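One protein chain is absent from this view; the other protein chains keep their places.
Here the chain labels run A and B in written order, and each chain numbers its own residues starting at 1.
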């Protein structure tokens, strides 16, 4: 099977085979980025526009590096100082970028569906770098890649996703990716951040972290996103930490080789005790490296590259 | 005839022959940017500094892409975070960029004459990307290029420029370019935004759009620039729209093949009804593409490139 889609918008609409193409291609790029010379000429002469309407250093930099290592030119358009201030619509911004012959538009936007909206209107390849509380598909790919790399397979593994599920595009994309690849997923969080309707996605839902920790192969801790909550979802941060924070005490109840994951940036002492974030079970920084490999793979595949050519 | 100027500062001082060199060179670059690989090595090893002391996403991105597609390195210096905050003068900033051996300085500045000021003091090629209400010469070149491309010739065509003429550097540059190339230009707008003295530039002046619409080959709608008006120039936006906005009703009185132009970003429902902006007569997005070709041509010519070498 070969990759045929123009855009990379979500995980939900992808087949298991498509997810595996991305993961296999990313593995080839992971080898490349370990070399002293990390650059390949695949996208020479191509232009990628980083259209970040919501601030994000790490995802922007990851995509910028991915594109540059494929030898593409990268132009950054941030909310700050952009025509959005002059009241231009997303559609007009997009049509303009298309008229400038951008080959790729990598968009982060506070509104769910923004990437899809562009993809339907533009010839350029659109990559969703996070749209509202909808999806963040390259994050799911890098999480899945990391689990597969560390545990050999995804299928049959028990993955906990802990924290602010309701507002999290990471959680949604991870759920789609992991369940399509056969993992058992359990969501964990306070009722205010984890309504029961998530069960419809084919996952377990619990509000009691301690009851599921011992059976977990992976604990994926989501960032508490103060900025996306419109009202207080839990009484106090201290209370959240005492119930859902990964402490050394709780860690002792985990399997000895449990993987600890976090999409970053971590709040040390909130979602996770600092020592555990830096410990042997943590793959948080390997997620970052894998994100680069996954994003190179996505840009490469959308542009018509084939995994076997690498 | 060959291009001999070091800088690209205005349209007013250029001859008809010089304008035609730019237009002819831009035509060659338009072919290049339609290719899958849009890059040429003409400016390899050269450095362009984008010095934007006034925010502008689209012009900045257009110049950045133009320079990168010529294989130049581009460094961005924006007002935000620049030494201007520390009270440095334009002259000192310029001398510093020169000392850093910048080959091109592309400047947007709120003060008329800023580009000229730099050009007189620096060995680097200076390109005016808009200086106050003075000139925006690459915009005029792309407007003129678009008319010539669509209508075959500029000479003898009737071009309306509608709106906020008084504060518009686009209007001034367009007037110089179009009249030098033999077009008939008529300015249209409220008396507060279009004083009679503009007649001295060799153009028609009217405050009645409906009287001139039927004879127009091109209707160029300027953006209402709230930010550059120091006081209200018309009673209300609604009143402006009713008298000068291009509605479907008004459009019916135009020639069937009239070109509708706008420098962007458009205020949908103000200068133009949304449907017309997206309609068959609109060349607004082609203007954006042509802007890229024109800017590549200008950078290429200033650097000593010859049209016939392309």
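The rule we apply is simple: a contact is a pair of C-beta atoms (placed from the backbone, for glycine too) under 8 Å apart; a residue touches a chain by one contact, two chains touch by 3 or more.
This is a predicted model, so every value here is computed, not measured.
Residue A:78 is the one among A:78, A:111, A:212 or A:310 that touches the chain not shown.
Take chain B: the residues that touch the chain left off the picture are 44-47, 49, 73, 75, 77, 80-83, 85-89, 92, 95-101. Think of the hidden chain as still there; on chain A it touches residues 33-34, 36-39, 55-58, 61-62, 64-65, 68-69, 78, 80, 227, 264-268, 285-289, 292.
Definition applied: only the chains that are shown with their structure count from here on.
To fit its Cα atoms onto chain B, chain A must turn through 120 degrees, a value rounded to the nearest 5. Rounded to a whole number, the gap between the C-alpha centres of chain A and chain B is 40 angstrom.
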